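A protein chain is absent from this complex, but the other protein chains hold their places.
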């Protein structure tokens, strides 16, 4: 039993924090907001050079074969400065699917390029009307010779505009909400019949609605076994949840730090706001919410690796519930304690708040995961 | 639209508060706790002389024909000093059933005696295992000539030990949880086959488990129509809920007053506790909880009289939810703010807290009424 | 105690309802109900209709254009406006500077300013807060120095809602020198077209641009524009705090939002059935509905007491903090209701006349921005913490 970072992990943490503090001040983030893709390809290359893009990739495919804990360490550091690069889409969701389910050939084609920053992935799992149910897949893949033809609509595909290759969940058998009968396909971004409607998200990221109209793929586009995609999706989403909970912890820590700083400098009624007991206790509650969340995020990072799917699901859902509640509380209170300043677009506080709010929505909100945890 | 007390109601309020402040100090209540019945028959007689026992009784039967508002005014005053007399059992539950459903003959026999304080009633509606479902009645009444024979167990019958006459809900038809098939019966306390196990309740009141074994009653013991008791029970319980929400408001007001007083006099760290901002805001939240509850209690007192059962149910359940949540908060915080003193049996605060806690349980807790309100 | 409306009140309600039905422009109603952004023209168009009907300032004394309605009637009127999908009437003229002019202004002030408030020909904004004086108004620094028959005003006001729409601003300024903090504050009206005024928009993080910083550099203001005496500003500010604020709870607007929530939750699907039938979501909606009822009846209790002649008191602070808590809870549920479709950001979709097809359901676009924007409700007009301080002090005497 040891709930501390090992030396390599600590090193990663320190170097990431140092690098990002220097290279990723708030001004950088603000500039990115106005760009088409919402991120900087040079920064992405730098991430590759730092070895960050290969953390989840086995060494034989050009990565460093790290665990969920290394991903969490990085995501926490990303949260603290609101990194906009598509790490979640490519390195957590995309790499996750490939690592778990792809053939050796697919891995060899895809993973080394991800590690070097030359390939971006996007995972199209949700649909308009599926809400958070991963098994609710209406997009159909009809058999067509040895390959398939895909038709349907995928919703809110993160960082799709930048992606070179999509991983698409489509139904090869069964009814619209059946667990069996879902298959995963690799689809090139420029495939005929694939169209996107790109948009920014309220938290300054990018996503797209993706329409598939008679998109033909070969047999070698199939990821994993036909009709058996759901456990893969669930595994990957659980890992993505562990990652965003760590990101949320980075955000909460930053919000708490900045709010505390504000309370100590801002004076009202002749004394610093930090002198008011109500604000002290509020700050303590925010601190506690963040510490409790941190414990759960790292618990989830470790236990996302559990072999047993039920045990993994319970751990991850518990973390998501904790982070959802804590994030809402910390975000709202950080704005509140900043007073009017908290409402402005100039300070980072509102930006953190928006991202925290959207993290609660990502991959299922508090109620969804509370029910999943409770087994209902 | 007028949400103020009229002159008579204000008069009742003032006289009740004045009388109880004088005659019902905390020492009286403490003494009652040690008695068998938990109340004082002389006090009961005094209540009769003041006209309070006849508030819900029509004038033709010796009462004053007041509305739910008068009952609420009185219950609020009762809450403020923790009156232990069986007003709820006799004058709200018992009189309620008789007034709504009894034959003119039954009314004539029972109500005048209640008004003069010479008859006490008890309403046996709940059963072990029924929880808060009013339709779950397993006690059976078999036809026996023109009368019936009753067999079964009734749970937590308030003030049964003092009662002269019971009103018993028993099943004359249908399955254990059916809405139809419940009939109400008058059963004398000394009826053969009726046995009681008496006990105090945690809030210092009295209740009993009542067993009916071959209890024979005549046809004139039937209250209302055979098989149609449920709407009567629901009507009466809704009125009882309105009454206890008003009682809860009286308790919360008293708790807030006493806690505020304590904070103003108790000094720690060189200043009155009332100077600490965290305690100020806590007190404000307690004040708000009480004010909001008061509005809902009087709303319920008025709308318990709604002709439409659904509208009545929604209003009453909403009030019960509000009072349940507010009562829990105010009670817990009153103890907390009193510190160690709040834990003692010597101060009234713990006694108020216990009664508030039990009022949340009475007639269905927050979750039960939230669901009833939501229509689920 | 009677919670039903009297025949007279019912007739009054019908009259208001009919007026709204016959007069509220459909495009404005749609914007309000769909949560789209209103522009100045929308608000002024509606206010002018109210003004023509004589219903612009129900709470003013009749001699200045008030309606003579009872507190209950005023409450019913506000409720009908909200439920009918009318825009909020901008409060700065009608509820703030108007009552101040009526109470403290000269006859000349009244003749000059009140009619143009009633007719919505003047748009007002509020110059209270400053960068260093948020909740702590006594710390304000903007100075008005005598220069002949004028003041020269220098300083910065901030969080000024709709300054870019405004013809006039009413300001708290410092006139005395070296007096105690709260003395030496005066209440001054300033023409927004005066030289030396610069408006800098402050973008809020929800993407909105309603608030501004207004800076004054040697702005010349005739002394005639002073309301009351020099140094009376603090008294005037307190007068406004105690002024009738029973509408502050926003009950009717919250009811309207609850309707919208129910409509949306009936259309969103969750596990193959409408979200509103999901027991958990349904219970959450019910819980807020009950909280809103408790607030509504508390509001009615206060209005009834006013009707019976009791003066409004600091309990309006309770209405404010509970009201905004509930409003914020509703914005949160609305956001939750749409799941992933809370994410797309389509600022153009919030304005009128956007012709593209919506991303996701057509009601989704304003929900996240509205949730974000409405965090302000517990901050402005005295943070909720300040409201609790007021109750602790004024009611609980702690």
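Labels for the chains are A, B and C, by order of writing; each one numbers its residues from 1.
We take it that a contact is a pair of C-beta atoms (placed from the backbone, for glycine too) under 8 Å apart; a residue touches a chain by one contact, two chains touch by 3 or more.
Model, not experiment: these values are computed from the prediction.
One of B:70, B:85, B:159 or B:209 touches the chain omitted from the figure, and that residue is B:209.
Touch with the chain omitted from the figure is made, among C:283, C:325 or C:352, by C:283.
Looking at B:32, B:141, B:233 or B:335, the residue that reaches the missing chain in the full complex is B:335.
Although one chain is not displayed, subunit B still touches it through residues 126, 128-129, 131-133, 136, 155-156, 177, 197, 199-203, 207, 209, 267-270, 278-279, 328, 332, 335-336, 339-340, 342-346, 349-351, 353-354, 357-358, 361, 365, 367, 371. Taking the whole complex into account, subunit A touches the unshown chain at residues 1-6, 9, 69, 260, 263-264, 274-275, 277, 279-281, 283-285, 287-288, 291-296, 298-299, 301-303, 318, 321-322, 370-371, 373-376.
Annotation for subunit C: contacts to the undisplayed chain at residues 279-280, 283.
We take it that only the chains that are shown with their structure count from here on.
One inter-chain figure worth recording: subunit A and subunit B are separated by 54 Å, centre to centre, where each centre is the mean of the chain's CA atoms. Centre-to-centre separation between subunit B and subunit C, using Cα means, comes to 43 Å. Of all residues in subunit B, those that touch two or more other chains are 277, 280-281. The set of subunit C residues that touch two or more partner chains comprises 385, 388.
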